[in-house]
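Of the protein chains in this complex, one is absent; all others appear in place.
Each chain gets a letter, A and B, in the order it is written, and its residues are counted from 1.
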Amino acid sequence: MPDDALGRPYGVPVRREPVVPNGVLGMLIFVATEVMFFSGLISAFVIGKSNAIGGWPPPGQPRLPVEETALNTAALLASGVALYFANRAFRKDSPSVKPLLGLAIALGGFFVLFQGAEWVALIGEGLTLTSGQLGGFFYLLVGTHALHVVAGFIILLYTYQRLSHHDLDRFTFWPAQIFWYFVVGVWPILYWQVYL
Amino acid sequence: MAEAGTVDTHDAPAHDAEHGHHEQSFLSKYIFSTDHKIIAMQYMFTGIVMALIGGYMSYAFRMQLAFPGESVPGYGVVSQGEYNSLVTNHGTIMIFWVAMPMLIAAFGNYLIPLMIGADDMVFPRINRLSYQIFLISAIILIVSFFVPGGGFGGAWTSYPPLSANAEYNLTPYGATFWLVAVALEFVAFLLGGINFITTLMNSRAPGMRMHDIPMVLWMIIIASILFMASVGPLIAGAVMLFMDQVVGTGFFDPDRGGDPVLWQHLFWFFGHPEVYVVLLPAMGIVAEIICTFARKKLFNYKLILYTAFATGIISFFVWAHHQFVAGIDPRMANVFTITTLIISIPIAEMLFLYIATLYGGSIRLTTPMLWALSFIAEFLIGGITGIFLGASGSDIYFHDTYFVLAHFHYTFFPIAIIGFFAGITYWFPKMFGRMMNDSLGKIHFWGTIIAFNFIFIPLFILGAAGQHRRIYNFQNFPDLAGMQDLRVIATSALLVMLVFQAIFLFNFVYSLFKGKPAGKNPWKANTLEWTADSPPPHGNWPELPNCYRGPYEYSVPGREDDYWPQDVPPDTAPAE
Partner (left out) sequence: MRAARAVMGSAVLAMAWAANLAYACPSCASPLEENRQAFVDTTIFLTVVPLTMMGGFVWWLRRKVRERDDAPEIAVPQSMLRDAGRFSKGP
């Protein structure tokens, strides 16, 4: 049997299923960009901290609510876990998808609201964007993350709505999960860097 | 065609509702189309318009440098502030609104589906969105020249505190508009990049394996990957700079505990990979052209591919060579000197492989081939001068002189301008169904190339003599004032070059309507796009092609034709 120039036998070409579905691949690439975006923010923060004369956090600034946010962190992580189990249920076509997905969404919403309350308190104590490097970086990092949580929240709501209409497919659910896992996954890093 | 066992790809290739078959209005056909070819054209024509604007700006400020203080015909007297703004926006436009859209977005959108045998991108609507955002960003940039205070003048690298503080840059609106435009442009390319990578991975024609993908697509994909992986930190920096400008934070303000070098850190993390983002597509275009016109197989396809990947990876290790004099750790400077010198190796290697492809070929000197060959020659000069700059010791002297400027013009001009001309003269028959006029093409070629060298060789000399960049009038520097002749030569050559572009524009428009009909495959090339009609209809093929071999099977011994298109089934019946 003759071979072609690359040394492989002539065969009949077959169109095959993509190794990674379009939506998943697209979302993975997008999330990779987001990871770099957050890496940039974190690097900026590390350098910003290093410039502080007199140590970090800068003296005379309001204290960040470390313990309360630990609770909030737990809520967000729990949301990620709930979503993971929702996916397992989805794959098995089990009816518990809906409550699990609902739980994930609710915990995400809780996270945003809790953080909003925290911000109101902090602004009351005088920590604003322009009050200094701490305020600037705090709202920059945490605020950017909050925007992502809101975006992820909306995406999950959308999947929930599709689920209610029995028309959620894995090509929509899977990318949505990837985004949410990303949002959940960067938060502990931010918490560690910004609060601790 | 060998059909046994293949999936039936005949039923109308995935034309969903949005692709409707019926007559479309002009608006939905040309303005709001999701067809990858139309989007490519949109990117291309926007890029050409922006290139004309950028060229006009260079005309204005070069005239000021050659004839300081005199009124420039067609512009008027260039003031100091305007000079800065012209230089800044010239650089910004040429890199972000010319090189990127023409090389990556236009050729990427046009070629990826056609070369892999697909009917469109996998996310057509995201593709359309990408162009729309791009267009908005271009409009914002143009508007920024006319806002109170004028366009931003803090250089395309936009270093703070100059860029962060309106008291220093005197362009309270221009600076912010500039920043927003650049950020939007990144978003546009991000969306485009997602599409490119996913499409190449998932929509290839049956039978097209990794090593059957034409080199230009690999290059565009590697460029997209580099872009996606490097742009994040710059977007982070841009957000911070925006907040410094608009909200009044002090991230980059040393007075308030900020760090101006941080911006450079984030900018160049993107900035250096970015030069490979635009370089690689141009290298890919050149690879296609030299194979077709040397009638030879690409010399060592796999080595070129892996070299390109390696270049991409190394390009993440070199960026601090732009900061040798910015106050970085000297140990880091040493490390980055070494990596910078290392990265010139793969680039040189690729050029050698291209030259090896030419060796012994039956070369046809058509217009695209001339452009491709000149790319190799001119880019070599750019790469070699980079080595002097990469050595941190000599860079302390050369930094921010015209030597750097000439260096990167010897890289960017081949990439953005030569690469574009090579690509457009090569694919014009496919895009518009007619041949371009070859004689006019050659006149345009020689006029452009000769003039180009006369612009920038004098600038190398001036730079080596210590002439700094971004200075309004060198007459104020006694040591430099005497070298005015060189500046006049450079500016005159620029004028010649700009005039020759009229020939290209004429040739383009003339050939669009009056050119010789091209037929499907005027160059007798192998890749799949040449099997579609010229111009390809909506959906590209009545039935999507299969792929049976690599893209560069030219002059295969024992075959009658000296080419062997990828979609032609093998002579022998398939096994089974």
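Rule of thumb we're sticking to: contacts are C-beta pairs under 8 Å (C-beta built on N, C-alpha and C of every residue); 3 or more make two chains touch, one makes a residue touch a chain.
Everything numeric in this text was worked out from a predicted model, so none of it was measured.
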item	value
Neighbouring shown chains of the undisplayed chain, as defined at the top	A, B
Contact partner of the left-out chain, one of A:S50, A:S94 or A:S164	A:S50
Hidden partner chain, touching residue among B:P124, B:P414, B:P429 or B:P565	B:P124
Residue among B:G69, B:G248, B:G327 or B:P517 touching the omitted chain	B:G327
Of B:H265, B:H409 or B:R549, the one touching the omitted chain in the full complex	B:H265
Touch residues of chain A, complete complex, unshown partner	14-23, 26, 28, 32, 35-36, 39-40, 42-43, 46-47, 49-51, 53, 169-172
Sites on chain B contacted by the missing partner chain, in the whole complex	5-9, 11, 14, 16, 118, 120, 122-124, 198, 202-203, 225, 229-230, 233, 259, 261, 265, 269, 313, 316-317, 320, 324-325, 327-335, 337-338, 392, 396
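Here is the rule we go by: only the chains that are shown with their structure count from here on.
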item	value
Centre-of-Cα separation between chain B and chain A, whole angstrom	33
Touch list for chain B against partner chain A, complex	2, 4-7, 9, 122-123, 126, 190, 193-195, 197-198, 201-202, 205-209, 211-212, 228-237, 239-240, 243, 247-251, 256-259, 262, 265-266, 269, 297, 546-550, 553, 556, 570, 572, 574-576
Chain A residues touching chain B - in the complex, by the definition given at the top	1-2, 4-6, 8-16, 18-22, 25-26, 29-30, 32-41, 43-44, 47-48, 51-53, 58, 129-130, 132-133, 136-137, 140, 144
